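Okay, structure first, notes after.
Of the protein chains in this complex, all but one are displayed in their positions.
After this line comes subunit A, so read on.
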Amino acid sequence: MSPPVAPPGWSRWLVPPAALSVHLSIGQAYAWSVFKPPLESALGLSGTQSALPFQLGIVMLGLSAAFGGTLVERNGPRWAMTVALICFSSGFLLSALGAATEQYWLIVLGYGFVGGIGLGIGYISPVSTLIKWFPDRPGMATGIAIMGFGGGALIASPWSAQMLESFGADSSGIALAFLVHGLSYAVFMLLGVLLVRVPRTEKPVGDGPSVFDGPQVSARNAVRTPQFWCLWIVLCMNVTAGIGILEKAAPMITDFFANTSTTVSASAAAGFVALLSAANMAGRIGWSSTSDLIGRKNVYRLYLGVGALMYGLIALAGDSSKPLFILCALVILSFYGGGFATIPAYLKDLFGTYQVGAIHGRLLTAWSTAGVLGPLIVNWIADRQEEAGKDGSSLYTMSLFIMIGLLAVGFVANELVRPVHPRHHIPTPESKEAPDVQRQQPA
């Protein structure tokens, strides 16, 4: 499939909704927990077993984004969105068959493996195209799409719950819910497939910067640069710090204020989790757009430096102030979302637009690593502290200081980011004509 080139007069404002239709769909992955209790009771599964489709899906997201990125660059966004649509939708359809026949392995294979490929290819599908359409505001453009991934769970969570309530939580009700999900998401994502276009020329918008301004580096060369690995550490540390709170938010706020006069009820804790999701989403679009104004390096200084400060405030204030705890957690989660959404534009600044989608795909392995690291740190330490007889806010003090350390590592990695050495750039006609000049350029 050749990349669909925009006809004359095509508006670039049609590209963000195309990207959103994919990201709002695949963001459903984070609402998988809605299906867990019904699956456990209908098919007699344990909590660990019912989490398998989601876990495999996230693993496949990382793998398909890392290994499928070059294919996405080669075949274009419409091909990628079509693959994402087919895989994500047929994953649900296979799961429907699995639920109807009570064959759980089919749900794991369908939602986890097949659907997971859709997650990875879908996640990176619009990134490169958005950056090419919005060379003047790449942070804002990718922020819109990646905000959609956060928004997907907000939509799917109540929608799926209502569907299970209507159809019933037995195996046939779950099968019907999976079927409706598969068909609905196919129709919804179709808009992206039909609308997405790559820009006709190198200068799609006015007198703004060109798509191909600055150095261009291939994905193969990018992973050989220290800049790639510095950004890998930056993303990994930032995500680890955010997931540390996000994954354990409800028990954390409850434990933190358990020994005070202002204890937190279960419904208030659920409200806190929802508020964190809002901060996560707002950070994706807000901070990523801010990075277009203050620069990528500066915005990551904010995420990592002020993020560490916020963790420090939570640790030092302990259970003395609930508003301070909530405020700091909201800021940290906004930085968490911002970190995800700003990274494609940071990659574009360093490596150009040539294969930025493929490079982004490879960098997402940092996300997979952080997804294991963050919860592991917070849960393991909280368990050890509990065994040691601690309670309340002191259960988390050590975790908070570890998060500060991780953010400091990320801060240093961000400071080490420099422009990519010209030897990694793809050859241009000018560089072929004047190789000596290129060799003399400073690193």
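As a convention for this text, a residue touches a chain if its C-beta (ideal position, glycine included) is under 8 Å from a C-beta of that chain, and two chains touch if they have at least 3 such contacts; residues count from 1.
The rule is short, and it goes like this: contacts and distances are computed from a predicted model.
K.L.:
When you check the chain that is not on display against UniProt, which of "RNA polymerase sigma-70 factor (Sigma-E family)", "YeeE/YedE family protein", "Cation acetate symporter" or "Oxalate:formate antiporter" does it turn out to be?
P.N.:
"Oxalate:formate antiporter"
K.L.:
Hey, which of A:Leu183, A:Val223 or A:Leu275 is the one touching the hidden chain?
P.N.:
A:Leu275
K.L.:
Which of these touches the unseen chain: A:Gly9, A:Gly47 or A:Gly389?
P.N.:
A:Gly9
K.L.:
Give the residue, chosen from A:Leu191, A:Ala258 or A:Leu376, that touches the chain omitted from the document.
P.N.:
Residue touching the absent chain, from the options given: A:Leu191.
K.L.:
Among A:Gly98, A:Gly151 or A:Gly283, which one touches the chain that has been omitted from the display?
P.N.:
A:Gly151
K.L.:
Need a quick check: the contact residues on subunit A for the chain that isn't drawn.
P.N.:
Contacting residues on subunit A, toward the hidden partner: 9-14, 17-18, 20-21, 24, 148, 151, 154-155, 157-159, 188, 191, 195, 204-206, 265-268, 270-275, 277-278, 326.
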